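Yeah, one chain of the complex is gone here, protein chain that is, but the others are all in their spots.
Per-chain numbering from 1; labels A, B and C assigned in written order.
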Amino acid sequence: MLAAPLWASHVAHTGPDTTHTTEKITVDGERREVVSPDGASIGPVWFGADGRFFLGADGRLGRDEMVRLMYGGRTSLLIGVAAALITTFLAVVLGLLAGYHRGWTDSVISRAMDIVWAFPVLLLGIALGTALAVGGLQIGPLSISSGSIWIPILIIGFVYTPYMARPLRGEVLALREKEFVEAAVAQGAGPLRVMFGELLPNLWSRIIVLFTLSIANNMLLESALSFLGAGVQPPASSWGAMISTGTELIYSAPLLTIIPGTMIVLTVLSLNVFGDGLRDAIDPRSRVRLEAHAGTFEPEREGA
Amino acid sequence: MGRFAVRRLLGMLLVLFAISIIVFLIFNVIPSSDPASRIAGKNATPQLVASIERTWGFDDPLPAQYWTMMKLIFTGELISYSSQLNVDEQIWKGIPATFSLCIGAAAIWMFFGILFGYLSAVKAGRLTDRALTILTLVGISVPVFWLASVLLYYLTFKVQLFPSGGYVPLTENPLDWAYHLILPWTTLAVLFIGFYSRVLRSNMLDAMNEDYVRTARAKGLSERQVRMRHVLRNSLIPIVTLFGLDFGAVVGGGAILIESIFNLNGVGQYAADAISNLDLPPIMAVTLFGAFFVVLFSTLVDIAYAYLDPRIRLEAASR
Amino acid sequence: MKKLGTALAMAGVAAAMALGLASCGGSGDKEGGTLKVSFASFPDYLDPQLSYTAEGWSAMYNTYIPLLTYAHADGAAGSEVIPGLAEGLPEISNGGKTYSLTLRDGLKYSDGTPVKASDFKSTVERMFEVESGGSPFYTDIVGAEEFLETEEGGIAGIETDDATGEITIDLVTPRGTFTNELAMPFVALVPGDTPAKDQSADPAPATGPYEIVESNPGRGWSYARNPQWADNNSELTLDLPSGHVDKIEAAVIRNQSTQVNDVEQGKTNWMFDPLPADRVAEVKRRYEGTQYRPESSISTYFFWMNTAQPPFDDLKVRQAVNYALDPAALERIYAGEVKASQQILPPGMPGYEKFELYPHDMAKAKALVEQANPSDREITVWTDNLNPNDDAGAYYQDVLKQLGFDAKLKVLSGDNYFTVIGNQSTPDLDTGWANWFEDYPHPNDFFEPLLAGSSIAPTNNGNFAQIDVPSLNEKIDELAAQQLGPEQERQYAALDREYMEQAPWAPYGSRTLSAFVSSDIDLDEVIWNPTFSGDLTSFQFK
Partner (left out) sequence: MSEPLLEVEGLVMHFPVKRGLLVDREVGRVRAVDDVSLTIGRGETLGLVGESGCGKSTLCRTVLQLLKPTSGSVRFEGREIAGLSRRQMRPLRREMQMIFQEPYASLNPRKRVGQIVGDPLRLQGAGSGAELRRRVGELLERVGLSPEHYERYPHEFSGGQQQRIGIARALAPSPKLIVADEPVSKLDVSIRAQIVNLLDDLQDEMGLTYLFVAHDIGVVRHVSDRIAVMHEGRIVEQGPADRVCEHPADPYTESLLAAVPVPDPRQARARRAGGRRPGS
């Protein structure tokens, strides 16, 4: 069921942003307004209207909640996975560089990571989100318009990098002392070959676990950012953005908050359980400290 | 040792400096943050905007503006662009609420985190452990702000069991203070309870296989004594570390969501307001405040560790 | 949802004719007590020279009194300018360029210092010195522009005499709105030695019935009776009410739904902000007439279209949008809290005459777009994130899509929305949402700042549609120099129609506000002034 969002466009009868403010639908043979004149939206009708408005409409625009839920889930998952890929890529490269070269390369990278790490994650996310909400991002040929979901993806991918880079760097520092690294150098392997050919294969199991848990974390951060208005920009929906609109209506339509929230909990929970199992399976003794939290999410400290 | 501490503290200053520059730049490259027109308001004339730019120094070069701002923060004279109030004073006023929230929540999460972790480890593999594992996994999978909103709906509106938010100073009425904070404390703590009990559980399970524990058992200590005196005590060290870092992070911005939802008027709420106003001075000050706590606690933890384990000192020094 | 403050940033909040003057207090009414009120956001300033929000004006209506003020009455009666600290309305001479007033003798500030005529001059100068958003209203005073530039030498156009209390103001050009402007809080008197910086944290001494005794910016503030009021000032300014309660505590509660819950549960006596749209139905059903009554405002909600660039440089496209928007849909989005209207002047504003140029007709709209066949169909729709404005934006975007445009929605924080769309360097300013609440009950307030060609500015632009029609600009200027009378009102009505024929906007209504009080407050006694909203002196416990 959690994968349903992937097929959203095939299942849905209407677009996620299509409004049905003054429309009427037939529920179990009875004509009903999607939104009543005083602004109350129709609640869940389940299978009463041929699958339309399964979970009712969202607020006074009369958008189909179920359709939005599916499209929103797609956004949330996309952000979670894409940001995790970015984080993983950056963390692997930085971790390898810092751990392999040590010396000033390590100092520079570690200090930069310290800075991002010390930056309160939510504040940094909101600051960047707000900063980019108006003008978008323009770096050379790379141009991202302000409503694009790439903005939250990049922000999340960026702010969580230290949390993955630090444990990886620690691991690389330890691996680097192993004789097989020296053996590779003795055979004439260059730094890149050593990093990616020799060290990286030893990091995979760790990376996969961190990656899984990172998706879970990213989805939580995405929801928090969207809740604060710095994440996914309307009318695009994500589960976090849906909670954000939902809480505005919580006293009149609590389901609009409860449903997307439950979806997040279930998805994140599955990812956490999966990541946990993966960790136990691959590396039972390792203590991965990367756990799901939106606000504070701890790196593994070397020696801890 | 002293050398390590001095270095770490210097590093901390460097990080704070870098953060202040980053924040400053982020908000100076936003096209629409132009503070002068914002201060001038809706009907502003060009003269008014020009006059404001002169008064506030917005026409100075950026480094000069940065320097002025930092000087004002540290002399406590920085005023916000949108309300013209003293930023340091506002932060100062938010501290009681933020600390009440964080310290209370921290007490709760430490207590339950340790309790659950201990029970889970002792009953490893049994029903209690399974149940607690599920519970803690759910705990770390719930978006905090969502939990807060749902609790608010059910416990303050459907069943009017708790007040719907707001902060009552401890000095005014201790009972009311706690009553208003129960929900925020609980919500904030849930995540950490899950997190800490999981860490403690795995640490304890590891520790139970260590030689010194076997020796203790062999000496004839009761299982209970072994657990409390040896296993738990040693497994708590990493928890205390984590606590230092988490507490820093929560004070430094982690509480922002809870504060806004429960209308606690703490530092986090102040930051959220400032960000939505694109009001640079408070954002600078609050970010530095938050980063200060994060860095401070991580430095304290590092120094404490270096004290306990000299190898770290050497490693750090050789970098 | 959250901050009405910014939504209403331009000014006062209105209540209309809907209800006549409340009947005189019932026998069970009692004096005294502590009134608890809640605001969703702290006023921008608790400093009369600086504040330019509904919150601030409502908070200081009974604290800082200008030379002239507005009658403490509901609806149209509340739009009447009456003498405040001055003895009477100004005498206008010199072809509308000289205003003469006399300060009442013997007035005192709440700290006991006497109010002097020269305080008016220092107050106006202070307003310029703190670079108030209100200063553009007063730059027509002789010497004001130079003073803003140099902040030296005082404003030559204001002459005062402390002995006689005479105050003379000379203007550069006749200004038909100046009487209203003298009644704005920007020029409410504060002592001459008040520092020229924001006093929100330590409000200046009051002249009205209540003084602000504690201010905790961002969190709340509270009032007590002005010790100088009962024995001194009220004797001298009999036309102003003294208030019923002894203390007022104002708290900031950001979530408006929480405010509603608190009023329902009696924890708060009055919420300043309008009901959040999703609670309207419930509150109306349970409390209409007993604790709740709707109040209309003098405001216009509209979508502006940038006439300076395609596709909205084409009149047909703009008209198509006007036809395509369905007032019924927008009414639902605002949960009935917007009263449909398709013109620039809102009901309640002098000069308002109802007309309807563009009845909802989707087919006609589509036909018009087909005729115009604009080549540029990529549109960015701007709106702020305050519910339900964001929903209105989403609906508008959907309508534009139906008209065959490729519309993108951009939702900005309500706190900086107007700064962004008022900055012409912002890219893609095609069309978007906006609203306007009156600064004072004078129709010029809806034309000059919003539609005159001279208002187009690179930053802080108010003419979002960038409409610049020379004949209409002239008309605006001509009317602005005259004192408002029946003839002028008729001409403003004609101007309204002429502008709507150009269709720079697609207006959709004026906002309904609400008075919602706890069960122990006497709702019938509550006065809702169109400019200052809930009048704190009118609240009374049953």
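Everything that follows uses one rule, which is that a contact is a pair of C-beta atoms (placed from the backbone, for glycine too) under 8 Å apart; a residue touches a chain by one contact, two chains touch by 3 or more.
Quick caveat, the model's predicted, so the values are computed rather than measured.
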item: From A:27, A:144 or A:184, residue that would touch the chain that is not displayed; value: A:184
item: Touch criterion as defined above, residue of B:3, B:158, B:214 or B:233 at the omitted chain; value: B:3
item: Positions on subunit A contacted by the hidden chain, ascending; value: 178-180, 182-191, 193, 197-198, 201-202, 204
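Here is the rule we use: only the chains that are shown with their structure count from here on.
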item: Topology of the chain contact graph, where touching chains are joined (line, ring, star, complete, other); value: complete
item: Euclidean distance of C-alpha centroids - subunit A vs subunit B, Å; value: 21
item: Geometric centre distance via CA averages, subunit C-subunit B, whole Å; value: 40
item: In subunit C, residues with contacts to at least two other chains; value: 261, 413, 420, 426
item: Residues within subunit B bordering two or more other chains; value: 31-33, 157, 260, 276, 278
item: Subunit C - residues contacting subunit B, complex; value: 9-10, 42, 44-45, 50, 52, 131, 133-137, 139, 145, 148-149, 197-198, 200-201, 216-219, 251-255, 258, 261-262, 265, 413-416, 418-420, 422-423, 425-426, 449, 457, 459-460, 462
item: Complex contact set, residues of subunit A against subunit C; value: 17-19, 21-22, 35-40, 59-61, 130, 133-135, 146-147, 229, 233-235, 245, 248-253
item: Interface residues, subunit C side, partner subunit A - complex; value: 1, 257, 260-261, 276-282, 284, 326, 328-329, 331-336, 385, 387-388, 390-391, 394-395, 397-398, 408-413, 420, 426-427
